[in-house]
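To start, the structure under review is shown below, and the notes come after it.
Missing here: one protein chain of the complex. Every other protein chain is in place.
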Amino acid sequence: MAKIGVFVCHCGENIASMVDTANLVAAISEHPGVEICLEYKYFCSDPGQETVKRAVREHNLTGVVVAACSPRMHEQTFRKACAEAGLNPYMLELANIREQCSWVHTDKEEATEKAIEITRSLVEKVKRNNKLYPISVPVTRRAMVIGGGIAGIQAALDIASAGREVVLVEREPSIGGHMSQISETFPTLDCSQCILTPRMVEAVQHPNITVMTYSEVEEVDGYIGNFTVKVRRKARYVRMETCTGCGDCIQKCPVKKIPSEFECGLGNRSAIYTPFAQAVPNVPVIDRSRCTYFKNGKCAICKKTCQIDSIDFDQQDTIETIEVGAIVVATGFQVQNTSLYGEYGYGRYKDVITGLHFERLASASGPTAGKILRPSDGKQPETVVFIQCAGSRDVSKGVRYCSKICCMYTAKHAMLYAHKVHDGDTKIFYMDIRAAGKGYDEFTRRAIEEDHAGYVRGRVSKLYEENGKLIVRGVDMLLGRPVEVAADMVVLATAMVPQPDAKEFAKIIGIGYDEYGFFNEAHLKLRPVETATAGIYLAGACQSPKDIPDSVSQASAAAAKILGLFSREHLEREPVVATVSDSTCAGCWGCATACPYNAIDQRDITDRNGNVIKRVASVNPGLCQGCGTCVSFCRSNSIDLAGFTEKQIFAEVMAL
Amino acid sequence: MGIQEQYRSEAAGLLSSGAVKLVIGFGEGSTVERRRPVFVRTPAETERLVLDGGCVANLSTYLLTEGLLSDGKSVAVFLKPDGIRSINILAAEAQLNPEQVVIFGFDIEEGQVRALEGRKASDFAPVIGVAKAAGLSAELQKEAELLDQISAAERFEYWKDQFSKCIKCYACRQVCPMCYCRRCIVDVNQPQWVNTSSHTLGNFEWNIVRAFHLAGRCVACGGCDRSCPVNIPLRLINHRMAKEVLDAFDYYAGECAEQKPVLATFRQDDPETFIL
Amino acid sequence: MSEPFEPKIVAFVCTYCTYAGADLAGTSRMKYASNVRIVRLPCTGRISPMFILKALQKGADAVLVSGCHPGDCHFAQGNYHARRRWTVFRALLSFTGIPEQRIRFSWISAAEGAKFTELINNLTEDIRKLGPFEQYHELQTVIETQATY
Partner (left out) sequence: MTRILPKNRLDDCIAAWRSAGFSVLAPVRRSDLSRFEEVERSEDMALDLVLTERTIKDHFFPQTEPLIKYSIKKHDIDTQEMVPPERKRVFFGVRPCDASGLAIDDPLFGWDYRDEYWFKRRDNAVIVTIACTTSDDFCMCSSVNLSPDSTKGSDVMLRPLQNGSGWQVEALSDRGNALLGPISSILKEGSDATASTASVPVRFDVDKVMAWLADPASFESHFWKEISVRCIGCGSCTFLCPTCHCFDIQDEGDTYTGIRRKNWDSCSFPMFTMHTSGHNPRNTQSTRWRQRIMHKFNYYRGKFGVNSCSGCGRCTRQCPVDMGITETLQAITNLTK
């Protein structure tokens, strides 16, 4: 028999002034199954909680309803109190007679009647509550970091340095990401390669880190603490184990005129190549689509050149299955294709380039060895125009968001240019200068004041070539007049966009994404590092445009989250999960299709001899988040959600 | 050779070769007009098979007879396009393996039977494509629209009157290939969501729940409507649901065996004009 | 003159958005009609059509179903599933003569205490005008009375 204790809280005057608590207590005391009904000024206070605990013990209560504030406020408080009194903490319901009753109504009689109905209904619910116990899930204390840019490297190093194993997966032949393409970094102007390369080397040499380059994640199964990831290791056609990275093969390769992806097409590479000189690992790959041997079976010069026979044309892709307990997604970004701005002439005029091109031009290891030379004729530009927001903050053609880093890198470009071309002239068309960050505004001021960056507030309307010059027409909004600049080179601060395959990838690993394809955090403000899928975390620009310090911070935060998770061998989860009734499940799998977490699998029911009698749905409590979408799908009512069972809700409604 | 004879001889062939263990078709009924389901297990018995304009029932229901397909052997069945769509849905909902179902496809036009090309459910994709393109039954739509035009209160009275006739014999459920649950929601008594009594309230609940469970699954074979011993126009309510999923989600039940259930999937841009 | 009709309204809401929104209305001391009874569920995905029928049987004159805005679901997709279900169920109820005005659906976020307040007030006012849902309630009263043969 149910023995329910009901505790009516006055909340000082908050409830008692609008709800006639004496009436409430009188009505509830008469309700079947109510063993004891007490009122008190503040049940959440220590003496209040003691009263609840004493009542639980003295009356052997089977359930407790606290008629007080919102469960969002004090559910945990009273669960704890119940547990301390020896009652399963899930045998508790809060009747919200404050936020949703006394505070919002003005007629005491009506509010009291409503409070009675709310409380009764929850008494009926609590009668049908079941004892629940936290679910214990074992944790595989190995992490996977997907993406070997600075965010991924940082996350991997932080986790590895704390003593946990990490698998770092990068789809390019080398780790390093976009940061390796950058010349100098704002606001300190230290050389990007110089600060990045040591981290790359540290990562690859770290005993706790396994780096898998030229590899892609194909499938993610499982749940927090227990993911199974399938990674495709693409054939490099060069044996990683033996290659010394001498580079002879690259030198000898006859196919040399392939535009280098790393150099943004400003330089060339060969068919067998490393993307850049400091690549980690320093093992080349053969670009099968350009290699003469793969085209017609002839050539094989690289194989002949290699003194240690590291070339292996027969290599195949391999799939590795890796068990991990947590995943950091650090897959980075791309630069928006700027060809949609016909008026800026990108693609039409060789000397209209993107910011990333400029980085390569300014880079000491770049195609021009750090000299600013324009692509068309290799001459030094005397006047350079920078156009900011070439895609960002543009509802009509580009993306609505601010790419965040362009103001800073454009200032940096102007400075680098000024440092390299002393008598050069710069014009920067901008909308706003967004330089919030440590040392950032000082940096842009320096660009203007020391390096004479010519900021023009306004947009560019047209750009055309005339007599070997790029004529840039725009408007200076501050002066309110048109401007025309004859430039030798134009640099577009193009938008940062998600990787083109970001949405497909999100589906593979089971996380959410926004309208653009940036991955969704669990909560924009309070859980910016977690995804809605437990055990999967975000770092870097795959979530939103970020600069290096932000990416690194988030990477460390993700590492901290994972180390927290890895601090125990088992993970305790809320027991609000779905369960299937094997005897009635018809095995239609609608629940499995509907489940947002892929938490439902098929399970065979076998007889004594191991023959399959039927196949039913089965909920993985490690993956289930307790939304209950499956429950309302199930036509035969064969799946139910702990804490919000069909019986509980039915009773709650039928008591209204 | 007519279709009936052709299918009889093909059925005999399938049985004698062991390609199928059973043929489910139509035979003569208790009156001249009636056709009843027959179960043929030997080549000789194929003589009992009849195929004419009276063969309207959707025999796919029988494929779900417990244990029938569990030995992995194949069964042949006479089906119209609606029944073939049922096979697709049942396959999509993992209730049968379509590879085990050999179909004698036919259609009835103005009382005349026409053979449909194909043997496996997937062979009939073009036929179903044509059916989808032709849209839902205009006749039913006209009938349903008559109800749409009257006021909600009048509609309520109409259905109250219709549902008051229901005796909860569950002929609608039993004849329906989609009602394969081992335990129907109406038999769930903890909690008793649907009043089992056949008073009007209980009948209202039962018929609404059944219609909801058939949304995006009903192929308008008309089995429930024909079976109802008290002549409730179930066709209308099911048609209205089929129209809703078609209009709102471009969903036509049973297009193929890979089709996902309409209510277990969604699109981010699903219509939501009614949500405040 | 008899007392003005006070409708009974049952609301099925998700705990993360609409329930929190209703809490916010409370903490902001907004005022709304006391006619609504809230049933808290983890997610709109958990709201089965049966809940609505049972609420009507229990004398509700209107039912409100409410959850997180699309894209905001705590459970990522629950509200998208719910939306499909409602689209179909609403059409079904409408076709069987249960007026659309009595079955309402809304998205109310945890920040929209004001929207919740306004919605409840408007809904209550609408249903006051519309009157009790006698047609449905009669089905219940009939079964409670003595058989007339």
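Residue numbering begins at 1 within each chain, and the chains themselves are lettered A, B and C in the order written.
One rule holds in what follows: a residue touches a chain if its C-beta (ideal position, glycine included) is under 8 Å from a C-beta of that chain, and two chains touch if they have at least 3 such contacts.
As the structure is a prediction and not an experimental result, all values here were calculated from the model.
*Asks:* Report, in label order, the displayed chains that the undisplayed chain touches.
*Replies:* A, B, C
*Asks:* Among A:H31, A:K108 or A:K230, which residue is in contact with the omitted chain in the full complex?
*Replies:* If we include the chain that is not displayed, A:H31 is the one touching it.
*Asks:* Among B:S30, B:Q149 or B:T273, choose the residue that contacts the chain missing from this document, as touch is defined above.
*Replies:* For the chain that is not drawn, the touching residue is B:S30.
*Asks:* For the chain that's not shown, point to the residue among B:V175, B:V262 or B:I275 touching it.
*Replies:* Counting the whole complex, the residue in contact with the absent chain is B:V175.
*Asks:* If I consider the whole complex, including the chain that's not displayed, which of B:R48, B:K132, B:K165 or B:K260 touches that chain?
*Replies:* With B:R48, B:K132, B:K165 or B:K260 as choices, the missing chain is touched by B:K165.
*Asks:* For chain C, which residues lie in contact with the unshown chain of the complex?
*Replies:* Interface with the chain not displayed, on the chain C side: 58, 143-144, 146-149.
*Asks:* Under the stated touch rule, tell me which residues of chain A contact the chain that is not displayed.
*Replies:* 30-32, 34, 120, 124, 583, 651, 654-655
*Asks:* Which parts of chain B are in contact with the chain that was left out?
*Replies:* 29-31, 34-39, 57, 61-62, 161-162, 165, 167-171, 173-175, 187, 192, 195-199, 202, 223, 226-227, 229-231, 233
Heads up, the rule we're going with is that only the chains that are shown with their structure count from here on.
*Asks:* When contacts are scored as defined above, which chain pair ends up with more C-beta pairs, A-B or A-C?
*Replies:* A-C
*Asks:* How many angstrom lie between the centres of chain B and chain C, each centre taken as the mean Cα position?
*Replies:* Result: the chain centres lie 34 Å from each other.
*Asks:* Take the average of all CA coordinates in chain A, do the same for chain C, and state the distance between these two points in whole angstrom.
*Replies:* The separation of the two C-alpha centroids amounts to 35 Å.
*Asks:* Mind pulling the chain B residues that touch 2 or more other chains?
*Replies:* Counting only residues that touch two or more other chains, chain B contributes 185, 193, 263-265.
*Asks:* Give the residues of chain A that touch two or more other chains, as numbers and ranges in rising order.
*Replies:* Counting only residues that touch two or more other chains, chain A contributes 594, 633, 646, 650.
*Asks:* Of all residues in chain C, which touch chain B in the complex?
*Replies:* Residues 49-50, 53-54, 57, 70-71, 77, 80-81, 83-100, 104-107, 119, 135-136, 139-140, 142-143 of chain C touch chain B in their complex.
*Asks:* Given the complex with chain C, which residues does chain A contribute to the contact?
*Replies:* Those residues of chain A that touch chain C are 70-72, 96, 98-101, 103-107, 110-111, 113-114, 117-118, 121, 512, 532, 576, 594, 596-597, 625-629, 631-633, 641, 643-644, 646, 649-650, 652-654, 656.
*Asks:* Can you name the residues of chain B that touch chain A in the complex?
*Replies:* 93-95, 180-185, 188, 190-193, 213, 260-261, 263-265
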